[in-house]
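This structure is in structure tokens; I'll ask about it shortly.
A selection of the complex's chains, in situ.
Should a chain be cited, it is by its letter among A and B, assigned in written order, with residues numbered from 1 in that chain.
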Amino acid sequence: MQRPSGRAPADLRAITLTRNFTCHAEGSVLVDFGATRVICTASVEAGVPRFLRGSGSGWVTAEYGMLPRSTGSRMDREAARGKQGGRTLEIQRLIGRSLRSAVDLKKLGEFTITVDCDVIQADGGTRTAAITGACVALVDALNHLQRKKLLTTDPLRQMVAAVSVGVFQGVPVLDLDYREDARADTDMNVVMGEDGGFIEVQGTAEGKPFQRAEMDAMLDLAVAGIGRLFQLQKEALAG
Amino acid sequence: MQRPSGRAPADLRAITLTRNFTCHAEGSVLVDFGATRVICTASVEAGVPRFLRGSGSGWVTAEYGMLPRSTGSRMDREAARGKQGGRTLEIQRLIGRSLRSAVDLKKLGEFTITVDCDVIQADGGTRTAAITGACVALVDALNHLQRKKLLTTDPLRQMVAAVSVGVFQGVPVLDLDYREDARADTDMNVVMGEDGGFIEVQGTAEGKPFQRAEMDAMLDLAVAGIGRLFQLQKEALAG
């Protein structure tokens, strides 16, 4: 088996996390997973959605979008079509849940942090790149709140990061690019916390169903890959 | 640990599959997972969506909805709000993918089967009940096509069924009802085929992240539970 990307099964793509990519947001990160590029901005607003008002608890939510020509052929602009598609909603719900598991919402207090993940170039794995970059933008926004003395304790519970794994031509592989993903039998997205626990595991048999042993092998790859992502997040935040 | 339902950790709720529940559809099944009740109808139409025209291949898709007062407090009617929510779209995409893995679309030919899953009473696990019931309705629709001589071979590849598992007060449990689900740390939906392979695994840490050992225990429960669901589907189809 030869991956189209030429990588070994357990190899991540080149990953970069560029902080302060744009100037207005409290946190702004350009994340690259190979040719997949996502702008993640974290915006802080005072106040919370109605269901939390007066609870003393904060909120973290996410929105996701793709520029129309981030992909090989141009997609319709969702704003022009008048609604976000099912895939978009599914991904932004996943990002939001993942980020909320990184934060102690009680310590955040009645602030809302909205993380926008906008894909400017897509080559597979946009949702896992988005989660990995969004968590760094989120930390920058939390630090902003502390620097501004709006918070006195750090609401961060732990970093979260995500990667995709799959079964390509019978072999479990890490961090699939578009060509690999399009031909994989199984595609699984794994989100983990620094404590080693799973936050989300979403596996889908695109072709034939996957067996328990394949699932175990994919999870092993994901655990190792996400470990390296935590290291890269730390380096970016230290930089 | 005592489950609110009083069941043992590996117990399913009372499951019934009532075929021919309504009279117009080619397949119509009322599925009960305890107090969760879902009407699943399979509708056959000649023709396929644009992206398949001329391909010789058929299509299977699903739509999902909840009656406004299927739940403890009334939800807004999605038709009145003017759009389907993210949860609805996510669930109907899951049901559609699951059902397509049950069918050889080439053998189906240029027919579209739309399976509508409408929840009339909700008590947790509506998506897994829907998949389990929808597959029976789908088989009735496939049999209808054969009886009408519109198909000469059976496009059914295998039955699919689904169940939820979770970690409730530290203990892995099968087929959570609403009270259990609302307080569980982890919720996982598992869809399998009769061949023993996984079609979808979607696990979410609602509270604290879940560990590998918990995941293994949940998958064991799911495999056993789904095995019993296959049996109940077979009995219903034989009835």
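Details
In the analysis below, contacts are C-beta pairs under 8 Å (C-beta built on N, C-alpha and C of every residue); 3 or more make two chains touch, one makes a residue touch a chain.
Since we're looking at a predicted model, the values are computed, not measured.
This structure file defines a homomeric complex of 6 copies, of which 2 are shown in place.
Quick note on the criterion: only the chains that are shown with their structure count from here on.
Centre-to-centre separation between subunit A and subunit B, using Cα means, comes to 28 Å.
On the side of subunit B, the complex with subunit A involves touching residues 83, 85-87, 89-90, 92-93, 97, 101, 188, 192-193, 195-205, 208-212, 215, 219.
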